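Data block below; observations after.
Right, chain A next:
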Amino acid sequence: MTDVPFPALSKESPSAEGVVSTWFVRDGESVQADQLLAEVQVDKVAAEVPAPRAGTVHLLVGEEATVTQGTPIARID
Partner candidate 1 sequence: MTITEQPVVPAPRGSHRLTTAKAMVEAIEIEMERDPLVFYLGEDVGPYGGIFSSTTGLQEKFGKERVIDTPISETAFIGLAIGAAVEGMRPIAELMFADFMGVCLDQIYNHMAKIHFESGGNVKVPMVLTTAVGGGYSDAAQHSQCLWGTFAHLPGMKVVVPSNPYDAKGLMISAIRDDNPVVYMFHKGVMGLPWMVKNPRATDDVPDGAYTVPIGEAKVVRPGSDVTLVTLSLSVHHALDAAESLFGQGIDVEVIDLRSLVPLDREAILESVAKTGRLVVVDEDYQSFGLSGEVAATVTDVDPGMLRAPVARVANPDTPVPYSRPLEYAVLPRQDRIEAAVHRVARA
Partner candidate 2 sequence: MTTTTHDTPQIVGLDDATRLKLYRDMVLARTFEEAILREYHADKGPGFDIGKGLVPGEMHLASGQEPVAAGVCAHLTTDDAVTATHRPHHFAIAHGMDLKKMAAEIFGRETGLGHGRGGHMHLFDPDTHFSCSGIIAEGYPPALGQAFAFRHKGTDRIAVAVTGEGAANQGAFHESLNLAALWKLPVVFVVEDNDWGISVPRSASTAVPSNAVRGAAYDMPAERVEDNAVETVYEAAGRAVARARAGEGPSLIEVHTLRLLGHFEGDAQGYRPELTDVPGRDPIPTYEKTLRDAGVLDDDKVAQVKKESQDRVEEAIAFAKDSPLPDPADATSYVFA
């Protein structure tokens, strides 16, 4: 089991909140390592979140959800 955290896009304020803009996978889908999972955004900075390993992905937050950097947004079993 591997958590996928919201990436730390703002180094200056580690507790900054961001938004999960788009999920590119569905809950329960099988994913490959490095497959694009989500696009996230903190202020004007957007980033892509790849899968850290292969497995079955479970989405922990919905699209447009606001979360603090570092918070797990998905889990891969």
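Just so we're on the same page, a residue touches a chain if its C-beta (ideal position, glycine included) is under 8 Å from a C-beta of that chain, and two chains touch if they have at least 3 such contacts; residues count from 1.
For anyone wondering why these and not others, all candidates are chains of the complex that A comes from, given by their letters.
Bear in mind that the values here come from a model prediction, so they are computed numbers and not experimental data.
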item	value
Of 1 or 2, the one touching chain A somewhere in this complex	1
For the chain A and candidate 1 complex, residues of the former touching the latter	19, 21-30, 39-41, 44, 46, 58-65
